[in-house]
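Sharing a structure with you now.
The complex is shown incomplete by one protein chain, all other protein chains being positioned as in the whole.
Right after this comes subunit A.
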C-alpha cells in the first residue's frame, strides 16, 4: 500500500512538470517537430486533467449522502457528551472516597504492626530474662543441653530488637541480662569443647555424640563437624594402625596371610562405610581420610622381586585393594546421589564424578594400579618364559605342556586385572597379554617350526622295513651312534608335529579367551555401565582376533612345509612308477592285471602308511588339512604322469579302474570333497575310454549335459592322442 502510494506521488509530480511547460518555452520553440511534441504533451496533459475531473465529479453524489448522514448524527452526539461528563464526575468522587478509606486502613495496619512488635519485644525481653535465668540454672546443674537450648533461643532472637530494647527504659536491666547471657554463651562453648575433647580422649562415643549435638545449637556447625570428623578419623586411624600392626606382626603362616593388607584395607573401608552410614549428614568430611592407609600400604609393596611366583600374593592383594576402593567409591556415589534433588542431579553428578575421580583415594589407587600393571606384566612374561623352558611332551598327547601352561597364566593375569574393577587396568593387561602371545609365544612356536620336519634316509628304511621291531633291531646292530640318530630324528619329527598341534590350539584358545572375556566383561558392565568403557574393552579384545589369525597363518605355513618335506618326496616316485606299468595292453594282460594288481593297490598301501604316522600325531583338523594337501599333490602328479603314457582301448579301461579305486580310497581318508580335485583326471579317463574319436562329441558342447568340462579343447586333443589306436587326422578333424 505504502509503496503504490509512493509511485503515485512520483507520477503526479511528473505530470506537473509536463503541464508546467510555460508559454516562454513554447514561444522559444522554432522547430515544427519540437512544437508538435510539446503540443502532443499538452494534449495528453489535458486529457489526463479531464479524466481526473470526471472522477471527482462522479464522487459528488457519494459525498453528499455521507454529509446527510453526519448531519443526522449531530443531536445524538450532544446527548452522549452530557452523559460522559456526568460519569466522569461520579468517578472522581468515588476515587477520593476510596483514597480516604485506604488511608485509614493503612493507619490501622501500622497500628497493628506496632502492636505486634511491642508484643514480640515484650516476649523477647521476657525470653531474654527467662534465658538468662535458665542458662544460669542449667549451667549450675550441668544440664548442658538445656543451657545450649537457652543460648540457641537467645541467638535466634532478633538482634535489632535487642538493640532497640537497650535504648528503652529498661535498658539497664536488658543490658545486664545480655552481659550475663554472653558470658554464659562463652562459658558454655568452652565447656562443651572441653567436654568433647575429654570424651574423645576417653573414647566415650556416647559422650562424644552428646556434645557433638550441642555444637550446632551454639552456631558452631563447622567446628562441631570438624571435631567429630577428627574424632572418627583418629578412631579409624588407630584402628587401622592396630590392624596394620597385627598385619605386619602377624604369623605369616596363616592361610589369609598373603592377603593380610587387602584384608586390612577392607576392614578399614568397611569401617568407614559403616561410619558414613550411621553419620550420613557428614559424609563429605570423609574424603580426606585415605592418606593414612594408602601410605602404609605403599610401603608394603616390595620393590625388587625376581621370582614371579613370589609376586603372586602382592598382585592379588593390589587388585583386591582396588576392587575394594572402587566398591567404596560406588557406595559414596550412591549415598551422595540419594541426597540430591531430582532437578539438579545432572549438575551435581558431574561435580561429584570429578570430585571422586580426582580425590586422594582415587589418585592413590591409580598410582597403585600404575605399579601393579608392570609387575603383572613381568609376572606374565616370566611365567610364560618359564612354561616354555619347562615344556614337556608326553607320548600319546597331541600338544605339549607349554600351551596349556601359557594360557593358564595369561587367563590368570587377565582375570586378576579384571578383578581389580579398573577398566583401564584390564585393558592394559589385555594389551600386554596380546603382546606376549603374538610376539613372545608365537616366536617360540615359529622358531620350532623353522627347524623343519627332518627328511632322512631312515624314513625310507622305515617304509621298506615296515615293522618297528625290525627297525629297532637293525638300528641296534648299526651301533649306538645311529640309534641316537634315529632317536633324535624321531624326536625332531615329533617336536614338529606337536608344534603344529600347539599352534592350532593357540589359535583356538585365543578365540575362546576372547569370548570368555566378553562374557565376563558384560557381567561387569551390568553393574557399572559405561558405554565408553565398553568400547575400550571391545577394541582391545578385537586385537586378540588378529592374533588368533596370525596363529592360523603360522599353522598353514607349517603344514605347507610338512607337505613339501615329508609328503612330496615320497609320493612323487610312487606316482611316477605308473610309467613302468604298460597301459598299451591287450585282453590277456588286462586279465593278468585283474588278478595281480600292478600299481594302484601298492600306492594305496603306501599312502595309508605314510599318513598313519600323521593321523596319530596330528589333531583331526590339522590332519584333515594335510590330507587335503596330499590329495591335491596326488592329483597333480597323476595328471602329469598320465600325459606321459600311451594307452590302448583296454589300457584306458585299466586306468579308469585304477583311478576309481584311488578316488574311492582317498574319499575315505578325508572330509574334503575329492571329486572336485580329481575332476580333470576323471575326464581324462573318460576320454581314454572312448570307442572312437568322434564319440567325444556325445559328451561335448550341447551334449555335455550335467558334465562341466575342466579340460580345454586342446587338452582333450592331447589326451585323445595318448590312445595309440586313435588316428591323429581324426583328432585334428574334430570340431570342439
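Quick notes
Going forward, a contact is a pair of C-beta atoms (placed from the backbone, for glycine too) under 8 Å apart; a residue touches a chain by one contact, two chains touch by 3 or more; residues count from 1.
One rule holds in what follows: contacts and distances are computed from a predicted model.
UniProt lists the omitted chain of the complex under the protein name "Ras-related protein Rab-30" (options: "Ras-related protein Rab-30", "Geranylgeranyl transferase type-2 subunit alpha", "Cytochrome c1, heme protein, mitochondrial" or "P-loop containing nucleoside triphosphate hydrolase protein").
Only one of A:238, A:488, A:560 or A:591 touches the absent chain when the whole complex is considered: A:560. Touch with the chain that is not drawn comes from one residue among A:543, A:597 or A:613, which is A:543. Here the missing chain is touched by one residue of A:535, A:664, A:707 or A:724, and it is A:535. Touch with the chain that is not drawn comes from one residue among A:66, A:357, A:640 or A:675, which is A:357.
From the options A:132, A:177, A:383 or A:434, the residue with contact to the chain not on display is A:434.
Although one chain is hidden here, its contacts on subunit A can still be listed: residues 354, 357-358, 363, 366-367, 369-371, 373-374, 377, 423-425, 427-429, 431-432, 434-435, 438-439, 442-443, 446, 532, 535-536, 539, 542-543, 545-546, 549-550, 552-557, 560.
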